[in-house]
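The next block holds one structure in the form of structure tokens; read it before the comments.
One chain of protein is taken out of this complex; the other chains stay put.
A, B and C label the chains in the order they appear, each numbered from 1.
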Amino acid sequence: MVKLAEWRGKDVFRKYGVPLPRGRVARSPQEAEALTRDGSVPLPCVVKAQVLAGGRGKGGAVKFANSPAEARSAAEAILGLEFKGERVKELLLEEKLALSKELYVSLTLDRTLRLPVLIVSARGGVEIESVEDAAIDRQPVDPFPGLTGYQKRRAAGALGLSGGAAKSLDRLLEALWKLFNGEDAELVEINPLALVGDGLVALDAKVIIEDDAAFRHPEYAEIRDDRTPLEEVAREKDIAFVQLDGNIGVIANGAGLTMATLDVLQEFGGRPGVFLDLGGTDDPKKVTEAFLLMARAQPQAVFLNIFGGVTRCDTVARGLVEAMRQVPEAERFPLVARIRGNNEAEGVEILRAAGITSIPSLKESAQAVVAAAGGRR
Amino acid sequence: MVKLAEWRGKDVFRKYGVPLPRGRVARSPQEAEALTRDGSVPLPCVVKAQVLAGGRGKGGAVKFANSPAEARSAAEAILGLEFKGERVKELLLEEKLALSKELYVSLTLDRTLRLPVLIVSARGGVEIESVEDAAIDRQPVDPFPGLTGYQKRRAAGALGLSGGAAKSLDRLLEALWKLFNGEDAELVEINPLALVGDGLVALDAKVIIEDDAAFRHPEYAEIRDDRTPLEEVAREKDIAFVQLDGNIGVIANGAGLTMATLDVLQEFGGRPGVFLDLGGTDDPKKVTEAFLLMARAQPQAVFLNIFGGVTRCDTVARGLVEAMRQVPEAERFPLVARIRGNNEAEGVEILRAAGITSIPSLKESAQAVVAAAGGRR
Amino acid sequence: MSVLVSRDTKVVVQGITGHQGTVHARQMKAFGTAVVAGVTPGKAGTTVEETPVFDSVREAVEKTGANASCIFVPAPFAKDALLESVDAGIRLAVIVTEHIPFHDMLVMYHYARGRGARIIGPNCPGIASPTGAKVGIIPNVVFRPGRVGVISRSGTLTYEIVNGIKEHGLGQSTCIGLGGDPVVGTSFVDALPLFEKDPDTDLLVLVGEIGGTAEEDAAEYIHHHFSKPVVAYIAGRSAPEGKRMGHAGAIISRGKGTAKTKVAALEAAGAKVARFPYEIPDLVAGILPAGSRS
Partner (left out) sequence: MSVLVSRDTKVVVQGITGHQGTVHARQMKAFGTAVVAGVTPGKAGTTVEETPVFDSVREAVEKTGANASCIFVPAPFAKDALLESVDAGIRLAVIVTEHIPFHDMLVMYHYARGRGARIIGPNCPGIASPTGAKVGIIPNVVFRPGRVGVISRSGTLTYEIVNGIKEHGLGQSTCIGLGGDPVVGTSFVDALPLFEKDPDTDLLVLVGEIGGTAEEDAAEYIHHHFSKPVVAYIAGRSAPEGKRMGHAGAIISRGKGTAKTKVAALEAAGAKVARFPYEIPDLVAGILPAGSRS
């Protein structure tokens, strides 16, 4: 999932013709001052931290400026802030518009209906979760034939728009629908969407692009969420890797089994730290790499829980044995293994030959690893 | 139905990225010579009459030229020719390509399936009707999801293309599909589609745009089939008007009833000349205009056959009476009227008051008008 | 009983505030049809001759229980109107509007079909049953209850023929004017099974035209699946061969589409084919069992 920062989202909006305030990105107070001084950004303007988290306004990450000097000092105040875990490195400066209404519009997926859904509310400018259902209008949109005229009319009605403003909404919704499909978006959200005169202007932009569609969108390849160095290595090797604050490393295959493993560990008082989903592989090298990665995270004990399907037990056993050979003395960790399923007998035998016992019961193996990590927390 | 001349069709092709030979339009021998002399059209080239009818090659409307002088004399020979009723006013000069195959590709509507159909044949360069069914591959294409990859693969197989040529076909078919939909085409046809090296080039272009979609395509408003002056007047007044070579004018409402009327007239030896379909109207003025138009075509007798639905009998009667008042003495014609259906009694009474008798029987009224026009041919 | 429409049919007229919509809503009511609502965006709360007008079909359906739609909106907006009615749960939509681009109609047809909704038309006179209801614009005066079904690609020619049946002392069960556009929601082949299983229809009159292959397809269907007597008429026997739609069109129709091929196909399927419209009533009367004259 590629979440675009506001200014990047607005670049995409621009491509599809969504009306925007005039604005520019600044990465230093000097730049903020210069952009307002030379008229690139009209005054008065708003200075917004480019972070992915919501609630910037309340959090002091949005300020107003009436002069280049004010723009500079606003930039100084915001740049470098740590906002909900993100460091502010970029600002968006935009003209402040005289608006008469703040609305909400989004397109996202309804998994139950298996349809995109258009969500609008006349109560924009606030967190939409806080708005009661009755004030929110949702319409599923069929990919064939796409957003229809009557759906746009209904949205206009729900937003209390008519005349020129309704026409402006028609164009905006058509643009969002094209964007949602053309960019393989999971979410396109405008909050607030401002009514300025009888035209609509997107004051904010939230765009999330689906990762699975990356092959169609090389343009988003460079924009990624922040990752820890280990997470980055894992990503390169196509291993799902998550770091929590516990002390037990978990290597499993498949998201469901990984989650179930964490559930069981927790039941017995274990604290999962790193967990790592091998996915489906029958390459012992990938298994070895997973263990080497795990070793670098320095867990107090490691739980290998594999149910062999595509990933066969003998493959895992071979990869594990090779990893144990490669892990430096200093990084060694206690290991509890449980390998079941396809080629279980071969895998168990390979481990046994290397001095590792596979415990077939999930319950018993989980208890063993909690003990190895130092017992209940 | 707007049939585009080859060069106009190729302009549309260019817009969608269909590969074309380099070429230019010439409207005089001088221009033809200049275009080949300055290299705008590479030599050797082909000089093609821009007429809508097929069979230009056999008909002497296509010539080859190896030099500017030859281009000039080819242009002199073709311009001004009358080809299947069309005067040649424009030429398309195009480079002559070294091709290894001539193929056929088209997209049109299959009314029974209610789907567009992709038709391909490896036997291009000849009239496709003359190719046996077994050598023609047809695939219906669903508007949702559109032309699929596997359909393109099948088309490539039917055309005997692989490798780079198959990739070229993929792009070409995608372009034609977009064109077919984007331009509201009834037909997109390339014959021949040439294989040059391992790329495909459209040597001809036949594009027909649907009239009913004119509201989406103002760009085609000026391109119209040749019409007689009377047909042009009728078109402006939204009256369907066809001129044949008989002597009985027919005014009816609805295509089916008009055709049935012609069938009956012919049965009794009449020769329909102008026929004119009022369509649905309840404006007496339109009826009057239709009659005035009919008068200008100078029929020997006129048969008015109306079944009143949207077009009510009293409306028609009023329009007719007014027309009779306005038609100049010199243009008067014998009239047989038959008005049935909605408001029949009122209509019949209005006609009676003006001295016109409505004959309720289709058979008898048809016989009457044939007699009025001078009897059986 | 009748085909598709009945006394339970409740019609919403889309585009009721336009001239045609108003006139034909009135005519449908005069026929005895329950016209329960009209729709014109922006006109909610008004009435047209006592019929309430709504902004959307959804509201009309929710408030009035409308279950059929008659669409008069101009061609550029007809696609949207149809999609709206289907999404509102309407399962029978008669589209009177003419000049709808066939590319739009392709979308409309497949969308409706995928949701179990039937379109009649576009550019058609609609459907009427003297003992049921009328959705469309066929003149009320041509009807008389009876046991003859009529399906036709024509407009006024249908009225002519239906009226001829009435004047001959016979009556109709249900009459459907399918429209003659390149893409129609209901074709002969789609309509035939409805009449096959309609207990009120003893004989079917099929009115075709030159062009396309709908009549040949109908003949094929009749031959294999239709057990009731059929009287047919094909308009355009004397018409000059029209300009074909390029060579591709010829490939699609491959030696079909003329009056000759249609008449031959229908006769081969056992239909009596009239040469002229006025021959139809006699042919019908000659076949119809004496007990089923009305």
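FYI, a residue touches a chain if its C-beta (ideal position, glycine included) is under 8 Å from a C-beta of that chain, and two chains touch if they have at least 3 such contacts.
As the structure is a computational prediction, the values presented were derived from the model and not from experiment.
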Chain not shown: contacting residue from A:108, A:162, A:247 or A:300: A:108
Among A:136, A:196 or A:324, single out the residue that touches the unshown chain. A:136
Would you indicate which residue among A:95, A:210 or A:331 is in contact with the undisplayed chain? A:210
Where does chain A touch the missing chain, residue by residue? 1, 54, 106-112, 114-117, 119, 127-129, 133, 136, 138, 142-144, 181, 184, 186-187, 189, 191, 206, 208, 210-213, 215-216, 244, 252-257, 259-260, 262-267, 272, 280, 306-311, 340-342, 344, 361-363
Residue ranges of chain B at the interface with the undisplayed chain: 142, 144-145, 148-150, 153-154, 157
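As a convention for this text, only the chains that are shown with their structure count from here on.
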Name, by label, each chain that touches both members of the pair chain A and chain C. B
Ranked by contact pairs, first place goes to B-C
Compared with chain B, which chain's mean CA position is the farthest off? A
Could you give the separation in Å between the centres of chain A and chain B, each centre being the mean of its C-alpha atoms? 56
Where does chain B touch two or more other chains at once, residue-wise? 143-144
Residues of chain C whose C-beta touches two or more other chains: 107, 110
